[in-house]
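In what follows, a structure is listed as structure tokens, so that the remarks can point back to it.
Apart from one protein chain that is not included, each protein chain of the complex appears where it belongs.
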Amino acid sequence: MLDYQAILEEIYSSLKKTEDTGEVASYIPELAKIPKDKLGIHLQLITGEDYAVGDALEKFSIQSISKVFSLSKAFQLVGNKLLTRVDVEPSGNPFNHLSLLELENGIPRNPLINSGAIVVADILLSNLKNPKEDFLNFVRELAHDDSINFNVKVAESERETGFNNYAAANLLKSFGNLQNDVDDVLDFYFHQCSIMMNCKQLTNAFFVYANKGKCLKNVLHLTPSQVKRINAIMLTCGFYDEAGEFAFEVGLPGKSGVGGGIVALLPHCFTIATWAPALNPQGNSYLGMQALEQFTTKTKLSIF
Amino acid sequence: MLDYQAILEEIYSSLKKTEDTGEVASYIPELAKIPKDKLGIHLQLITGEDYAVGDALEKFSIQSISKVFSLSKAFQLVGNKLLTRVDVEPSGNPFNHLSLLELENGIPRNPLINSGAIVVADILLSNLKNPKEDFLNFVRELAHDDSINFNVKVAESERETGFNNYAAANLLKSFGNLQNDVDDVLDFYFHQCSIMMNCKQLTNAFFVYANKGKCLKNVLHLTPSQVKRINAIMLTCGFYDEAGEFAFEVGLPGKSGVGGGIVALLPHCFTIATWAPALNPQGNSYLGMQALEQFTTKTKLSIF
Amino acid sequence: MLDYQAILEEIYSSLKKTEDTGEVASYIPELAKIPKDKLGIHLQLITGEDYAVGDALEKFSIQSISKVFSLSKAFQLVGNKLLTRVDVEPSGNPFNHLSLLELENGIPRNPLINSGAIVVADILLSNLKNPKEDFLNFVRELAHDDSINFNVKVAESERETGFNNYAAANLLKSFGNLQNDVDDVLDFYFHQCSIMMNCKQLTNAFFVYANKGKCLKNVLHLTPSQVKRINAIMLTCGFYDEAGEFAFEVGLPGKSGVGGGIVALLPHCFTIATWAPALNPQGNSYLGMQALEQFTTKTKLSIF
Partner (left out) sequence: MLDYQAILEEIYSSLKKTEDTGEVASYIPELAKIPKDKLGIHLQLITGEDYAVGDALEKFSIQSISKVFSLSKAFQLVGNKLLTRVDVEPSGNPFNHLSLLELENGIPRNPLINSGAIVVADILLSNLKNPKEDFLNFVRELAHDDSINFNVKVAESERETGFNNYAAANLLKSFGNLQNDVDDVLDFYFHQCSIMMNCKQLTNAFFVYANKGKCLKNVLHLTPSQVKRINAIMLTCGFYDEAGEFAFEVGLPGKSGVGGGIVALLPHCFTIATWAPALNPQGNSYLGMQALEQFTTKTKLSIF
């Protein structure tokens, strides 16, 4: 039997000695203020035990990790009809993400790139009564934690500087793949990205993806088939242009955010979340990627 | 000596017999209302004589033709400094115009594609006291006609549906190549495009480009060097992805607009404007292109 | 306990009733001769049992499936040094595969697209004494079957019509990412693709990828870490531009070939091979894809 606590501590102390060459995301001013030396890891086994090191209880902006939640909610609401408006293929190149959208007539490559997540946000806006509240409640239910909330300052900060997202949303609109107003969709989108959670809350919320759709309290939120598909999308598309690299080195479905968080999971086995704010050039947490690589190497646990 | 009136009439009657397979631009609702059977041609010689057929005195929305005026005004105001923010190369492919902008880090290919014209609009906004008024006055002066005006309905119509331009402007902003607010720049841009002019007014206003910078009343508005350069840009970039085709078949610097207008000129010789609202698949006036092709074939007048 | 034989037979009879809208690959003349109505499935459990239906013992051209073998051999020979010459990211778009190669300075996206496999072939050519023989022996050893051989006619047929591969190889050469002569590399490559195997032989040969590197006879051919990584590459890149779709619908690492074969596997559990020559528009076997989708749906076995 593996001593998970010892493994997490080994990883933690090894990373604390590593020079962190990453950079905290600066394009969202509110995020740029986070100290670079934060590091937390939380592990939740399917059997109930959990383990933590470092800043695992400190909340941070989950950013793109929220795309997994919005995708899940959209699957709940409209099922596979979702796939008429967004594809499920890896996007390949980040350096021309609008190019791809343009070449492919406004159908985003997958729901985990920004343009895809904006389409998903549009679907939620069309199908939820009180979109922001309802979505927040969905995340709270998954994590069993009503303290989870938006960070309005971060949402506002992103609204003021998110020109690239405005470009994507307008391009989607020009192709007829956005039903609501650009401003409304992006207001929702910036709020979903601003949600603050800590590593523990993330492993709790992601429990459904490791447990055939049932949360920690054994309530079914998603069908096993939906979970399987969301996991597949995370594996092939969850890490921008490092998706292949992450599958290659780590071998787990997962999702990263520019707030420095990463969540990953092994179906039927565990969920794990890391937080370290400085990002590598591909936009994924520099130390978080290493933590997960070390974890799967030490435990020999991966889907492959 | 050529009998220009006879030539214009020949062209007119030949085109009236041609089946017009083009389509009136439908993406700007206000433009979609224009009857398809309008056809006007106006020719202005450098020596002063002018000739007309058909609907040469009926005003229409000049749309992208306005980009030549805004480029000229920007050259007046900031000179070659303009070239640090927009290139002068043909754009090649229209099917991925945002792609190119993205690949080239927010520097538009040339000032006659939308993204380039939006950068030029931004420059005018930063350098004119009363941007819309001052720009309108510039066009009025070139054409010696104070009746020229914006069509606010068209501008409004474009503001409501111009998602692709909002996408371009936001992408430019994300690359730091827009100084003013996206909404302000596009408000100016949609107004400049909405200007209403007839063929005669266009040949008058373009007289400066055929006459080394001097207008019909012999006032110098642009230097000979600026005129040479604007003509070069028109020749290589004035017809979207038909620029090469137009140079090949017609052989004159010129500019088209989705309102169905085309203006072209032979330096030291003449300016000519055509108007026929239905567009070919490349977005240029279907009959206008043919009128100019016939004109240069019959007169053997071209820059080549 | 699942009745695998019954499941395979159900799938077989359901597919036999399906109209096969696919088309046999026509660009390699020798392949175009294969009758469209062939259909075989073979399943090999990690525990030793195996099951078959239809034409599971009829040999066909494995084509791109060979890329998994060549990648494995290259990993054996040069280890991770391979990664300096070929990346491991999904390629995204198939419609412009040379474009990507050009934009990324001659480093292919991954070893399972043609350009990547050509680089791998170049590595084998540089590191094997008798490249073709040695490679064939490697495949024979994996499958424990010395009857496996090249189909020289198919190799020749591809040599005469494989202009796109010549284009890719020359482009690689122009970027300095090919050490041997273009003709020599492609001769090897066309031979590797021409290997004839049946479904049973393929499930045998792929046993190593389900069994931590050990073959059916318990000999270690690849390290567990290499196997994990090859599986990751298969999952993210094994089905051209349907990689995401396959992960989404099927959820297994696998590889398809234009000869109509597909092999897939669940680590620690089974390998499965299907053969049906007609291809869908993405170049994957039309019925084979459905067979695997049905198989994972019926058995609920997938990595996710």
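Chains here go by letter, A, B and C, matching the order in which they are written, and residues are numbered from 1 within each.
To be clear about the criterion, a residue touches a chain if its C-beta (ideal position, glycine included) is under 8 Å from a C-beta of that chain, and two chains touch if they have at least 3 such contacts.
Owing to the predicted nature of the structure, the values given are computational and were not obtained by experimental measurement.
Enquirer: With touch as defined up top, name the shown chains that contact the chain not shown.
Expert: The omitted chain makes contact with B, C across the full complex.
Enquirer: Given that one chain is not shown, which residue among C:V86, C:L171, C:A278 or C:A291 touches it?
Expert: C:L171
Enquirer: I'm checking contacts with the chain that's been left out. Which of B:H42, B:K59, B:R85 or B:R109 qualifies?
Expert: Of the candidates B:H42, B:K59, B:R85 or B:R109, B:R109 is in touch with the missing chain.
Enquirer: Among B:I233, B:A278 or B:A291, choose the residue that contacts the chain missing from this document, as touch is defined above.
Expert: Candidates B:I233, B:A278 or B:A291; residue touching the omitted chain: B:I233.
Enquirer: In the complete complex, which positions of chain C touch the hidden chain?
Expert: So the residues of chain C touching the unseen chain are 95-99, 102-103, 163-164, 166-168, 170-171, 173-174, 182.
Enquirer: Touching residues of chain B against the unshown chain: what are they?
Expert: Residues of chain B in touch with the missing chain: 87-93, 100, 103, 109-110, 224, 227-229, 231-233, 235-237, 241-245, 247-249, 251, 253, 267, 300, 302-304.
Heads up, the rule we're going with is that only the chains that are shown with their structure count from here on.
Enquirer: Provide the C-alpha centroid distance between chain A and chain B, rounded to the nearest whole angstrom.
Expert: Roughly 47 Å separates the two chain centres.
Enquirer: From the C-alpha centre of chain B to that of chain C, how far is it in Å?
Expert: Going by mean C-alpha positions, chain B sits 55 Å from chain C.
Enquirer: Return the distance between the CA-based centres of chain A and chain C, expressed in whole Å.
Expert: Centre separation, chain A to chain C: 32 Å.
Enquirer: Multi-chain contacts only, two chains or more: what residues does chain A have there?
Expert: Residues 103 of chain A touch two or more partner chains.
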